[in-house]
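Up next is chain A:
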Amino acid sequence: MQASVVRVLIAVTAAFVFANCADAQGAKPVELKVGITTFTSGAASVFGVPAKAAAELWVEDFNAKGGLNGVKITPVFVDEGLGGEKFLSEYRRVVQDQGVKVMLASISSGDCNVVAPVAEDLKVIDIMWDCGTEKILEDKRYQYVFRTTSNAVTEMVAAAVHLLRVKPDFKTIAVVNQDYAWGRDSWEIFRNALLALKPDTRVVAELFPKFGAPDFSTEITRLQALKPDVIVSTAWGGDLDTFIRQANQRGLTKTSQFVLPLAESSLERLGKSIPDGVIVGMRGDAYFADPDFKSDAKIKAFVQKFHAKTGAYPIYPVSHVVQALQAVVDAYTVAIKANKGQWPGTDQVADAMRTLEFRALSRPIKIRADGQALQGQLLGVTKSVPELPFALIDQLTLVPADLVTTPVGQKSPEWVKTLKSDLVKSDRIKIVGTPVVTK
Partner candidate 1 sequence: MNPLVRTEALKLAFGGVVAADGIDFVLHEGERLAVIGANGAGKTTFINICTGFLKPTSGKVYFDGRDVTNLVPREIVRLGLGRSFQLPQLFLDHTVRQCLELAAAGRSNKLGWFAPLSAVVNAGEVDHALELVGMRERANDPASTLPEGQRKLLDVAMALMLKPKLLIMDEPTSGVASEDKHELMATVMRALEERKVTSWFVEHDVDIVSRYATRVAAWIAGKIAADGPPAQVMASPQVRREVLGIS
Partner candidate 2 sequence: MMMIRIGIAVAVAACLALGLAVPWIKTTVIVGVCYALAALGVTVLLRAGQISFGHAMYAIIAGYTVGFLARAFPQLDGLVLIFAGTLSSLLAGAVIGLFVVRYRGIFFGMLNLAISMVLYSLASKLFDITGGSDGLRITRPALLGYEFERAGFESAMLVLTLVCALVLGWWVQRYFKSAAGEALAGVKTNETRLEYLGLSTYRILWNGYVLSAGLVGLSGSLFAVVQGLVTPELGYWLRSGEFVFIAILGGASHVLGAFLGTFVFECVRLVAAAFLTGVWQMLLGITLIVVILTAPSGIAGLLRLHTIRVARQTA
């Protein structure tokens, strides 16, 4: 038996060994395939499903306007909800089998972690369109890996700064975060930033209920007993909804100031279950009711179309995916120009990405040498209005990205500890437009 097996093996192996084709350059392709990984199942589909709808909408629009020098974009979606190894093999399938040249991956930091080295090996442009972990681009220099949004450091330091501007004189703080990488890492940054900016802060409780916890009663009871001045949570999705709803029902929102840097994505679902005065934010600076862009026709049209298609207002993952797509077409445009009108190779597009400045649904975004984008942060407080069944964000404050992002070449854990308290008073941090509702 062994002999026959070995013989067949050798024969077939010999027959199939061949060299890989080199990346073609010059000829204009029929279409540009862009892979987009997103959650269409699992808890994170609260982000993934709207983002997918937005991507479809945007691509449709873009193609209708002639595409990229006549080349249409074809999105290829991959479900991150498949989980670890299935996700990775799907990622590789669309790159190696379907000839996708650009991957937008992904929502989960864990998935970003997994695919970044693979993308580098496969020489495919990998745009981390939503995940926040700053570690990937700080730990290693990648040639093909970029992020077109702010990272966790930008977001958390901005949130800490904003908290200190709104409520400068608190003493105690507690955290309730989901027990997984984002929950742990984001708190680590937030705490270190806060302790650097305001060293007399006392952390009275660090609670990490499991991801997808159905009930936060015990955590809430414990917080009621501790009575912290501030409660921060970077939770999102169903977990955040449940936590806020239960905290509100039991009066915890009245006794402690809540700080919820990701809550913009939950406001519409929460409806009237979130009280006024809660500090909320989004990852980035794109807010559908941003007064700065009240009269921006392009953004307004997009918001309307999105609402017509999905029945909901855009949330930050929507702007994230649009940013990534915009960055791709802008980088291609730059690379085509640099290549004298010829279709560029992957390396040329990657070069263009590295110095790209682009604008999607908010203010201009700049990509740094390490592949990380600089995007400002918007934070504000909740305010209910009669016109809408859910709370809006009022007193929007814009924190510029360069103030709160680790400089290129430095490591965030050390950098965050060097923050000085006068950062809070920086005159570059400004309230945006005029308050949303004037009554």
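Here, a residue touches a chain if its C-beta (ideal position, glycine included) is under 8 Å from a C-beta of that chain, and two chains touch if they have at least 3 such contacts; residues count from 1.
The candidates came about this way: all candidates are chains of the complex that A comes from, given by their letters.
Just so it is clear, the structure is predicted and the values come from calculations on it, not from any experiment.
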Chain A: touching candidate in this complex (1 or 2): 2
Residues of chain A touching candidate 2 in the complex: 1, 4-5, 8-9, 11-13, 15-18, 20, 40-41, 79, 82-86, 88-90, 92-93, 95-97, 109-110, 113-114, 117-118, 121, 179-181, 184, 208, 210-211
